[in-house]
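Missing here: one protein chain of the complex. Every other protein chain is in place.
Moving on, here comes chain A:
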Amino acid sequence: MSRFNDFLEMKVMPVAGKVAAQRHLVALRDGIILTMPLIIVGSLFLILGNLPIPGYADFMAGIFGESWSTKLQYPVNVTFDVMAIFACFGIAYRLAQAYESDGVDPLSSGAIALSAFLLATPYSPFQVGEATANFVPVSLLGSGGLFVGMLVAMFATEVYRIIVKRNIVIRMPDGVPPAVARSFVALIPGFAVIILVWLIRLLVEATSFGDIHNLIATVIGSPLTLVGSSFIGSFVAELMIVLLWVCGLHGANIVGGIMSPIWLKATAENATAFAAGTDLPHIFTAQFFEVFIHVGGSGSTIGLVLIMIWRAKLKQNKQLGKLATGPAIFNINEPIVFGLPIVLNPIMIIPFITVPLVMVITTYIGMSTGLVAKPAGIVVPWTMPPFISGYLATGGKISGAVIQLINLALAMLIYYPFFRALEKNQLKEEEARQREVAASEDSTGPVSR
């Protein structure tokens, strides 16, 4: 086991540390966090507009009129449907924060990136009666434009940094208010970014791709989505998450930093389909993992917690089980992962790795056969307790809660024998320790202390 420990400390930790600290991935993760509250708010309206309860439609029509579901869609239109705008701004802002010491201003960077993103998005003219108007296709500002928004955000901020670092800026004399000076500092980088994106757009327009969105979707978006939202891709991602947790590292956070753009795109595409009432295209969305696999935290440790309060023989285990129950209900697993511990525990890492992988398989089978409703693109906060979360995430389908219950039962079944073995070991150690204490007292005689 110590060789395994060494391997983790020497090989896994530095890599995990690098991935977790890589500034583009950090910016990606933190930038996407900006969209989360909006998406959760949008989700609430999305589910209210599509609850599959008999009589509900009539009830809502009675309050809001015939077009009630369209009206409930308004907040979804400005959150879900344009999330690429917020993601683009957020990512540029967060990346610029990492470059603040170089003189990159986060707010300017966000604004420039947003402008560049819109520049990369084709405007189309259309007729309104006599007049011609321009419009930006909203579909390219939502899930369709997510990858473009992310790439443009990073591109714009990198260009900004290079220019500021080379000191190609307009400096203002002393006495000019700092805010005024800052706006000029951003002038040349802004100019450079717009010119570059403009040139790229002109170039792409000359090819058969037509526009930058189409190019990115074909070259990057589709292959990534194909891998990331496939069964194998998701299985491997989940395996990585639990392997990192076994080393005591926050796997969901590290792997999520890489996978979140893909899973978020799948989420948004499902949300669009759900609102339109068409077939949901994806099984593997962000919620597939958060709601159905990480029930009660990564490794579905809530199953273990329940076994501990129910069957534990050792007082310390029962106590830990009680302590860990509250957090586990809200999908927080650290007390059990570090307290039992599961980390680097040769017995407990086996079920900890097996359980989520089994759950990926059962949930996938359930959803692909249609027995269980797919995640409807509705984003519930990851701290939402099980059963409620499954019901909501599937757009109000009981099957979403049922599969969580089945998964939880499976988790308990798999954890049980290993926990028994663990306690047996702990009891043996406890006895051995007591014997040792007794023996040492014997040899030293009745010395009063």
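Note that a contact is a pair of C-beta atoms (placed from the backbone, for glycine too) under 8 Å apart; a residue touches a chain by one contact, two chains touch by 3 or more; residues count from 1.
We adopt the following convention: contacts and distances are computed from a predicted model.
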Chain not displayed: protein name in its UniProt record ("PTS sugar transporter subunit IIB", "Cytochrome c oxidase subunit 4", "DNA-binding transcriptional regulator, ArsR family" or "Germination protein"): "PTS sugar transporter subunit IIB"
Among A:Met13, A:Met172 or A:Ile406, the residue in touch with the chain that has been omitted: A:Met13
Touching the absent chain when the full complex is considered, from A:Leu25, A:Ala181, A:Leu239 or A:Leu323: A:Leu323
Residue in contact with the excluded chain [from A:His24, A:His250 or A:Arg420]: A:His250
Absent-chain interface as seen on chain A, which is shown: 13, 16-17, 20-21, 26, 29-30, 33, 94, 97, 245, 248-250, 252-254, 320, 323, 327, 330, 332, 334-341, 343, 383
